[in-house]
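Some notes on the structure that comes next.
What you see is the complex with one protein chain gone and the rest in place.
After this line comes subunit A, so read on.
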């Protein structure tokens, strides 16, 4: 089960599991939603986030402090994860953490476009991906969006970005650039994995399953949003390849009819896991609850896999997903409290398994 003859997966696995267990639980969240932003910051200082809170405390305050501390902590943990991992394990984790490269690339483009200075952009980075500090700083210091796009042409995000840049040049909107980056990320997610694998009952097969589920959920989310808003945007433009739920070209007709689309999901392989959420969707006005249900279904799915195959990529993946969730939950609480939402309203926003 281990790669390259070392005991590395065992080591990574036990560290990752210890960290997974130390994440905030339901009880912590229940406490947090009843706190003010100052109290949340205080609470975080006493937990996992102590080092970051102290380091950033002098420069930022309030919700910004919480948010930057969260990002820094996330980056620290994921970088450590990459430090430990070797061989195939490293490649797979790094592949998934490119998500933060996409985030950073988008941050740089948005920042440069809106005329923020290099320091503001740098603070918004999450330094967890493959991009090194040199490239990130260069992107932050770039004067125009074109320069950022040029810097990115050395990376995997180059494909699709050129065409998107032309569109940006014509219409002066960032959407095509951001879409191009996100699409590239998702389409490279399955790199190096044999997608034609028949036997799904192996660690590699299950890993593929989780990633395909993520792509499928992303497609469902995009399609539902398009369908709900009733715009005449072409759903194919947002379609991500690699999932197993939709074929290219299928989306266009499904988006047109909301009920048909919901039925389609109900009859798919994810129908069981999402049945509760789908029932709510019929009744509810907003998609938010359904999107949270998608998130928590993915989380539960990866957890199950990590129990089935203890010493494999699955436990690392489940940790990465859970940690990301925690960061998003705390951010939602802090932002929610800032604008004065009630604890109940915030609790609806949380995804807890």
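Just so it is clear, a residue touches a chain if its C-beta (ideal position, glycine included) is under 8 Å from a C-beta of that chain, and two chains touch if they have at least 3 such contacts; residues count from 1.
The definition used in the following text is that contacts and distances are computed from a predicted model.
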> From the names "Thiamine ABC transporter substrate-binding protein", "V/A-type H+-transporting ATPase subunit K", "GNAT family N-acetyltransferase" or "Universal stress protein", which one matches the UniProt record for the unseen chain?
Replying inline: "V/A-type H+-transporting ATPase subunit K"
>> If I consider the whole complex, including the chain that's not displayed, which of A:10, A:79 or A:260 touches that chain?
In response: A:10
> Which one, A:18, A:233 or A:279, makes contact with the chain that was left out?
Replying inline: A:18
> Since one chain has been left out of the picture, which residues of subunit A touch it in the full complex?
Replying inline: 2, 7-8, 10-15, 18-19, 22, 84, 311
